[in-house]
Each structure stands twice: as C-alpha cells, then as structure tokens.
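Left out: one protein chain. Kept in place: all the others.
Right after this comes chain A.
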Amino acid sequence: MLLVVGVGVAALTLVPLGYVLWTTAELGADEARDFLWRPRIGELLWNTVRLLVAGVAASAVLGVVGAWVVERTDVPGRGWWHGLLCAPLAVPAFVNGYGWVSTTHAVQSFPGAVMVVTLSYYPLVYLPTVAALRRLDPAVEEVATSLGRGGWSVFARVTLPAVSPAVLGGALLVGLHLLAEYGALQLLNYPTLTTAILQQYATVFNGPEATLLALVLVSFCLLLLGLELLLRGHRRRSRVGSGSSGDPVRIRLGRMRLPVLAGLTGLALWALGVPLAALVRWLLRGTSAAVDLGELSGAVVTTLGLAVSGGVTATALAVPVVWLAVRNRGLVTTAVERSVYTASAMPGIVIALALVTVSIRLVPSLYQTVVVLLVGYTILFLPRAVVSVRSTFELVPPGLEEVARNLGCTGPGVARRVTLPLVLPGLTAATALVSLAVATELTATLLLAPLGTDTLATRFWSDASSIAYGAAAPYGLALIVLSIPSTWLLGRLSIRSAS
C-alpha cells in the first residue's frame, strides 16, 4: 500500500522529466546537436557550473562557520545571532537581488551573483547544521578533547564528520536552488541555463530548444544527486534515547570576540540590511507606491492560503516516500526517493508548461484549477519536505517501534504513540519550509495560477519588471513579513534539542 502511494508520488514528480524527454525527442538528433554545440551554450554552461561550485562552497562555509560560532563558542547574544542568521530565508532571492541591484551595479558580475545567491541560500546549510550540532551528544566531543585533541582538531575530526549529513543535505538543496534560480539571476544580469530556458520560452516560439536546455539542466541535477548519495554513505546514525544533550563546552573566543562579532554584524547587514533598506527607500520615493490596500490584502490572503495548502500537501506526500527510503531501503525505494529530487532542479516554468500540457490533454477538467497549481508546488518543493522529514525519521531507531509492537501496540497505535511524537518536529519543519517556498514562488505561479489569482510574488515581479519599483516595494515587504513566522518556526525547531 505504502509502496503504491510512494510510487504514485514518484510518478507524479517524473511528469516534467517525461515532458522534457518527450518534447526533445520530437527534435531530430542533428537539430539538437546544432543547437547545443554553440559558443552561447558553452558560455551558459560555464556560467552555471562556476556559479554552482562557488555558490555551494560559499554557502557551506558560511553556514557551517555560522552554526559553529552560534553553537560551540561563547559569542555573546547567541539567541539573537541565531535568529539573524536564519532571517535571510525570509527574504526571497529575487527581492534580495532587487535590493542589491537597485543599490549598486557592482553586483551585476560573477562575484556579485555568487555573493547575492550565497546571502540568500546559506541558511539552507546553516539550519540543518545548527540542528545537527544541537543534537550531537557533546560527550563525544568531550571525549575527543580529553584524549588530547585541540579545538580545531576536534572540530575537523569529530564534529564535522558527525554533522556532515546535515551539511551535505543543505548543500544539495543550495545546489538545486542555484540550478533553478531565475528571478535573482535575471536581475543580476547573470545568464545561466535556467535564465536561458526562460528566455527561450519568452522569446522563441518553438519550445523544443528550451526543453533541450532543460534536459541539460536535469543532467546537472542528477549528477548532483549522485554526488550527494556517494558522499553520504551508509553509516548508521540512529541512537537510543535523547542522550545528554546538555550544554557543550564552549570555546572561549577571547581576543577573537570582536572580529567574530564584526563578521556576524557584517553578514546580517549584507543579507538583511541592504535589501530592507532598498525596499524602504523605494517605498518612500516612488510615486507609484500609493498602496492599494484592497489588492495588497487580497494578494496576502491568496498567498497565505496557497502556502499552507502547498505545505500540508507536500509534507503529507513526503511521509510515504521517506518511510520507504528509510525503512525498506532497496533499489525501488531509493529510486522513488531520488526521483522526487529530480524534478526540483527543473525550473518552475518547465514544470508549469509540462503540467499545462498534460492537464489539458489528459484531465482538462483540472486545468485552471488550484489543484494543478498545488501539484506544481508539490513537485517543486517535495524535496524540501523529504529532506527535513527524512532527517528526523533517520533518528527514530526501528527498535523502538518493534518494542512497542512486542508490548501489544497495533500498527496505527505504534504510528500514533511512538513514531508520530518522534517525527512531529520534522513534519512541522517540512510544512514550514514548503509553505515558505510556496509563498515566494514566482514562475510556476504565473502560469498555473487560476485566472485572477495574484500572489505577492507575482505582483512584486510584475511591478518590478515594469520598472514601477515604488509600486513593487509594499509587496516585497509583505512577502518578507509573511515569511517571518515560518522562518522563525524553522529557527526554533533547529535549536530545540531532539526529544
């Protein structure tokens, strides 16, 4: 039964890939080669690869260092810094890009693009790393210290390997985001495969070429997934009981305290101060900023509704996928889990056009309904739900459930009384993560939203792209405000010690 649901979910997420393959197959091999074998494609590939490498590396370093400083040093105001380090999640990358571009042209370059996407996406590494550090039994590190290891050596040989699955999972998410990022990179004038795909759709009539580029993009995604799978390995990480997640011994910063504080302040100013200042500036300056409260609140309600429905749907569908992957590891179940990730590197527009085509041809009654939009969101964001659901499921030792069964609990009873309480934080985190993503999703929403459905993101984009920067500002601010609760929730969940 579970397998059927899991395979069903996987099949759904493979619809865009099927569409891409089927559409590119309509193009002859010669035509495909002529299109792909050009200097322009080389430039796009080079841009994509170097952004991917530099952006993932920078996000990983920033995320791990930030998490280590907050969790393992005596830096003053740790709680505040944790909040500030999570906060950039509440600023959508395209709002961040708008803030930076409207402040300086210097970001319209490779280093600028790396900086802006890193500032937007490093929390995806930071959050799971903080959670993993918090869950890590300090005794392990203390043992290493008592055996004569220095601070750096403990970090490199004990702490880092222990949190590496979290870092890798986060880095994978960052990589997939960078491959699919459109809004920010378009504003930063940094062409990648994904921006080129959108340009193909926006400029060219014959779709197959855009789907050819999508095929290249999907290959990158598969490569990334394989790499993560390879690096993660098969070590067993579950443990019984909560351990003694007491306060770890914190490293005294001493004279490093000021530089560390300066670094954290700089990061907060860069990631939050610049986009917020730009939004406020445009709000005060633009004459087209006269806010239509009715339209604004309508967009807020729509966005909220879609965000919550998308979050709940994706999390509900993530559970069977994760359950299969964790408890019945095998070729089929791993394939199910991995296939879910595949769609996530597809730009929203590919998923959207695939769903438009498929729904019109196969289920016309669903076309132009919220259902198709939610399916689009689910395909797009299921990976996020899977990652966070999985991270908690992995910590539930199967032995506990077996014990409960032996003690006479029935199947549903075990799920309700043992498994659910253990994984609830993961489910909540998954819902919050997906809701956050849905609230700020742009491209797929433009195509799949039923008539007259305006979200904050689409309103922001339509104003910003018709140079009504002032008019865009209130929507940008509303997007940020709306994203605060789920960002806050995520921040809280990541530091709540695993129960």
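Please note the rule applied: contacts are C-beta pairs under 8 Å (C-beta built on N, C-alpha and C of every residue); 3 or more make two chains touch, one makes a residue touch a chain; residues count from 1.
Just so it is clear, contacts and distances are computed from a predicted model.
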Exercise. Going by UniProt, what is the name of the one chain that was not included in the view, given "Cytochrome c550", "Iron ABC transporter substrate-binding protein", "RagB/SusD family nutrient uptake outer membrane protein" or "Paraquat-inducible protein A"?
Worked result: "Iron ABC transporter substrate-binding protein"
Problem set entry | Residue of A:Gln186, A:Thr378, A:Thr440 or A:Ser483 touching the missing chain in the full complex | A:Gln186
Problem set entry | Sole contact to the chain not displayed, among A:Leu2, A:Ala162 or A:Leu446 | A:Leu446
Seminar exercise, completed: Out of A:Asn47, A:Thr159 or A:Gln200, the sole contact with the unshown chain comes from A:Gln200
For this session: Looking beyond the chains shown, say which of A:Arg157, A:Arg250 or A:Arg285 touches the absent one.
Result: A:Arg285
For this session: Provide the residue numbers of chain A that touch the chain removed from this figure.
Result: 35, 38-40, 101, 105, 186-187, 189, 191, 195-196, 199-207, 285-288, 301-302, 304-306, 308-309, 312, 353, 356-357, 360, 364, 367-370, 421, 424, 428, 431, 446-447, 450-453, 458, 462-463, 465-470
